[in-house]
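With one protein chain removed, the remaining protein chains of the complex are shown where they sit.
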Amino acid sequence: MLRLPKFSVLHPSSVAEAMQQMEDSQGQGRFLAGGTDLHPNMKHRLLEPKQLIALAGIEELHGISFADDGSCRIGAMTSLHEVATHPRLQSSYPALCQAAGLVSGPQLRHMGTLGGNVMLDTRCQWYNQSYFWRQALGFCMKKDGSKCHVVEGGSKCVAAASNDTAPALMTLQAELEWAQANGQSRMPIANLWQADGIWNKKVAPKELLVAIHLPAPSAHHFGAYGKLRDRGSIDFPLFGLAVTLDCNTDKTILSAGLCAVALQARPWPLKKAEALLVGTRLGDESFLAAVEQVAALASKQCRPMPNIPGDHEYRQAMVPVYTRHTLFAAAENRGPVHLL
Amino acid sequence: MRVFHLQVNGDTVEVAAPEHWTLLEVLRYKLGLTGSKQGCDKGDCGACTVLLDGTPTLACLCLAASAEGKAITTIEGLLPAHRAQGGKGADPLQDAFDRSGALQCGFCQPGMILSAKALLNQNPNPSLQEIRQALAGNLCRCTGYTQIFEAIQAAAKEMQN
Partner (left out) sequence: MAARDQHGVDAPWDQGFRVVGKENRKVDGLAKATGEAIYTDDIQLPGMLHAKMLRSPHAHARVLSVNTSKAEALSGVMAILVGAELPIRYGVIPWTPDEHALAVDKVRFIGDEVAAVAAVDEDTALEALNLIEVEYEVLPAILEPEQALTTPEPAIHEDRKRQDNISKHVELAFGDVDQQAQDADIVVEEDYCFHSTTHTAIEPHCAVAQANSDGRLTLWSSTQITHYVHRALARVLELDPARIRVIQPCLGGGFGGKSDPFSLEFVVAKLALKTGRPVKMLWTREEVFYAHRGRHAMQMHYRTSAKKDGTITGVDAKILIDGGSYSSFGLVTTYYSGQLLTGPYTFPSYRFDSTRVFTNKPPCGPKRGHGSVQPRFAFEVQLDEIAHRLRIDPIEIRRKNFVGEHTHTVNGQRITSNGFLQCLDAVEEATDWKNCYGKMPFGQGLGVAGSMYISGTNYPVYPNKMPQAGVQLKLDRSGLVTVFTGGNDIGQGSNSMVAYLVAEELGLLPQHIRVVAADTDLCPVDLGAYSSRVTFMVGNAAIDGARKLRKQLVSAVAEHWQVDAKDVRFIEGTVVDLSDASRSMSHVEAFHLAEEMFDTLGSTGAYNTPTLGGDYRGGTIGASPAYSFTAHAAEVEVHTETGRIEVKKIWVAHDCGRALNPIIVRGQMEGSTYMGAAEVVLENHFLNRFGLHAGPSLLDYRIPTSMDVPEIEAHIVESIDPEGPFGAKEAGEGPLHSAIPAIANAVFDAVGIRLRHLPFSPAKVLAALHAQKELV
């Protein structure tokens, strides 16, 4: 059996205790959420923390709650299954629930957490392999080596953000609540990412994601998630796109959010595309025309690379297709989009 | 080494194992509960599925330490639980899998049956699509799934009567 490296595990019962344990681990610690990404990566010797700090027993990291103003707090340890199937979340934030519901398979959605999905390591066909495999390759710059096998001569790691929920949270303008060594902080999720596949976040792994905050949805909010993958289950995205549309009563779009994933190191917001949609009305000619423009623009802005498995040219060809379908699905409340 | 306090199929057990062992290793190699299978090493195939507090969980990605305090149900637990409730023979799902030809090599089936068990506990009368979705994390290479779907439909029917 592929084996986990040796480590010890701590089971803190509060955030403060967990932070102290991380501090005490002297750089050898790693937070353990659902383990569905961390453990395979440890088995592949991509990470070999000596100290795991299991978060499951920390009450305040769990649960979904709504404030009087309609805003929502989702504890980072809330399972993807809970997020995907929560009735009020489904009506308030359809793109998020659809994305969570398309992560991997049923067991991993029960085990995996929303916080864990946000913090998912980037993925690459030259990286997510066993130590033996990577050794035979001569390793890569993300781990144990210096070369990039995706971009010959490349100097920056382009392993792909592969977390389905990240683009949804981006379009929903989620805020992330962190426990840090020196207290709490909050940041818009858009500020989390950096264009470096080795570690695509601006926050260090020793900091603890406590909760995800979502602003109250507008009265006429629409959303959908589209996911390209080979099979009807299990697979990571080959391309993912989240769409949110906030409208006035006559369905005129007041603001739009589009964000893609499984391209490069960070989730990829399509800002210009968003602007093309504003002012059009769902179902109108104006909307149809805007969808075509957005699809064309997305094709230019989304450039799949041969980083994750699958034919990147095919993934490129699917960008406008998924963009179109996901926009229509959002407008008609019939996501997710997963074309077989 | 560490002593794990586990609740397995209703029994409280204390078992010493290396701290980095998964629940699957402890079940199989320390407790002799070899019904939970290992097929892929890392959470892709579902053969190691057990129920933790009734929820399908991959024992190969779950540390033994993380399973403490939870009710663990393995495939070995179903028949005794069925008997304890006055049932005869095996659990109706196990029986239906046998009758329906759903067991060819049988290697994926403990995990498959437990995923199905969790489904029927939540949803006693699932549609074919709901069955497909509930099994979407359990790979089978023998059957093409068809007789597994039939087995679950048969068991659901029987359990409702």
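Think of it as A and B in the order they're written, each chain with its own count starting at 1.
Quick note on the criterion: contacts are C-beta pairs under 8 Å (C-beta built on N, C-alpha and C of every residue); 3 or more make two chains touch, one makes a residue touch a chain.
Quantities reported herein were computed from a predicted structural model and do not represent experimental measurements.
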Original post:
For the chain left off this view, which of A:Asp24, A:Asp284 or A:Asp311 is in contact with it?
Top reply: A:Asp311
Original post:
From the list A:Lys156, A:Arg231, A:Lys271 or A:Arg334, which touches the chain that is not on show?
Top reply: A:Arg231
Original post:
In the full complex, which residues of chain A touch the absent chain?
Top reply: 1-3, 6, 105, 125, 129-130, 132-133, 135-137, 230-236, 309, 311, 313-314, 317-318, 321, 339-340
**OP:** By the contact definition given up top, give the residues of chain B that touch the hidden chain.
**Re:** 18, 28-29, 32-42, 44-45, 47, 74-76, 78-79, 90, 94-95, 97-101, 103-110, 113, 131-133, 135-149
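Definition applied: only the chains that are shown with their structure count from here on.
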Original post:
In their shared complex, at which residues does chain A touch chain B?
Top reply: 1-2, 4-9, 11, 32, 35-36, 39-40, 43-44, 52, 54, 56, 104-108, 110-111, 232-234
**OP:** Would you tell me which residues of chain B are touching chain A in their complex?
**Re:** 18-22, 25, 38, 41-44, 46, 49, 55-58, 60-63, 65-66, 115, 133-134, 136-138
